[in-house]
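Right, I'll just put the structure down here and ask away after.
Every protein chain except one is present and positioned as in the full complex.
On to chain A.
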Amino acid sequence: MTGRTLLAVAALGAFHGLNPAMGWLFAVARGLQERRRAALLAALPPVAAGHLASVAVVAALVTATRSVTTSTTLTVTGGAVLVGFGLWRLLSRRHFRWAGMRLSTAQVAGWSFLMSSAHGAGLMLLPVLLADPPAGGHAGHLAATPAGALTGLLAAGVHTVAMLAVALTVAVVVYGVLGVGVLRRVWFNVDRLWAGVLVAAGVVTLAAAI
């Protein structure tokens, strides 16, 4: 995995961390509800764990698959999935919901997993992973599959560390410095931008395959 790929994967992690729907807002609410910053800090690791799981599934699948199948098939399929999913996110008026606020650590991780999956967080990494030179040098061997999956897991890990770092920073700053009033002013419609990024990533992927 090249440095450029890791950088791109980390940048996407930062983008995901910035999205209030991906967890930092929940952590801030927890901290304010219990009137202690420790509650905020305690909420974020399970959020990151859920996000990691969601992204790792997709990333490992992609990197493992590309070690056994032709890259064109995978790229075209991946690109099409991205465009389709992005358009669905863009046009759908449904928003993901979670019924409760008082969650155990395991439930927070589960919530984060579902939230990330519903938003297609892992899919967004597709073009970056597909652009990376294949693992193991020569594709086409079944033996390369585990190594390929490992590459995906590495990417998901780097991505999640960046995501957690940004989410933590934003949460602490909003909690301790800015206050939640800032939400009214700076919370732009990330969902729409997010969907746009998904579509663009799909188009780029498809273009690369042709």
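Everything that follows uses one rule, which is that a residue touches a chain if its C-beta (ideal position, glycine included) is under 8 Å from a C-beta of that chain, and two chains touch if they have at least 3 such contacts; residues count from 1.
Rule of thumb we're sticking to: contacts and distances are computed from a predicted model.
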Problem set entry | Protein name (UniProt record) of the chain left out of view, among "Carbohydrate ABC transporter ATP-binding protein, CUT1 family", "Peptidoglycan D,D-transpeptidase MrdA", "Methanethiol oxidase" or "RNA polymerase sigma-70 factor, ECF subfamily" | "Methanethiol oxidase"
Problem set entry | Residue of A:101, A:177 or A:210 touching the missing chain in the full complex | A:101
Seminar exercise, completed: By the document's definition of touch, the residue of A:1, A:25, A:62 or A:149 touching the omitted chain is A:25
Problem set entry | Sites on chain A contacted by the missing partner chain, in the whole complex | 20-21, 25-26, 28-29, 32-33, 35, 93-102, 111, 180-181, 183-185, 187-189, 191-192
